[in-house]
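Sharing a structure, written as structure tokens. Questions coming.
With one protein chain withheld, the remaining protein chains of the complex are depicted in position.
The block that comes next holds chain A.
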Amino acid sequence: MKINHSLPLEYSTHQNQMNILGFWVFLGAEIMLFATLFSGYFTLVNRTGNGPTGADIFEITPILLETMLLLTSSFTIGLAIHAMRLGNKKAMNVYFVLTLLLGLGFLSLEVYEFIHYVHIGAGLQTSAFTAALLTLLGTHGAHVTFGIFWGLFIIGQLKSRGLTPEVANKSFIFSLYWHFLDVVWIFIFSFVYLKGMM
């Protein structure tokens, strides 16, 4: 492997550069995936059948909390990458752990939210609206879950292998993924929850 030291660690080999570009392309596909889910949601949002509407079921407190947790985690993963650029492995590690904890917090709240919906009669099978809502939220939540496991693997490798170009590359790509989930959430927050509660 040729390592180019004039570039940041995560870009320092050709394979690394390709991984990052490839991941950007993958994010392009993810944008289409969520765009399709959103368009399905917008088509079905008023088709509530005998079930409740969004305004009936959305509760602002847990949603605000979720939003805050996820936004903060996006900030901390940014800090982690900043620490990585500075070569500060310890700080990077701390911020990574923090990110995953915040992610976990978000996820627990979301699970709570889902259970709540089912309890008040807005389950997956209730109406086209609930199906579209829960699928959209669920897909995002599944991404976060996957991200938490992925992050754990990266922390493990940071510990055992140190800050190699490969680990730096994986961490950087992970951060792209995490920011992306945050952006998706902002859309969910604005166009699903806020719009739904108005």
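By definition in this document, a contact is a pair of C-beta atoms (placed from the backbone, for glycine too) under 8 Å apart; a residue touches a chain by one contact, two chains touch by 3 or more; residues count from 1.
Operating definition for what follows: contacts and distances are computed from a predicted model.
Here one chain is missing from view; checked against "ABC-2 type transport system ATP-binding protein", "Quinol oxidase subunit 1", "Amino acid/amide ABC transporter membrane protein 2 (HAAT family)" or "Hydrogenase maturation protein HypE", UniProt names that protein "Quinol oxidase subunit 1". Contact with the chain not shown here comes from a single listed residue; of A:11, A:26, A:114 or A:187, that residue is A:26.
Residues 1, 14, 17-19, 21-22, 25-26, 28-30, 32-33, 36-37, 40, 43-44, 47-51, 124-129, 131-132, 135, 149-150, 153-154, 156-157, 170 of chain A touch the missing chain (whole complex, contact as defined above).
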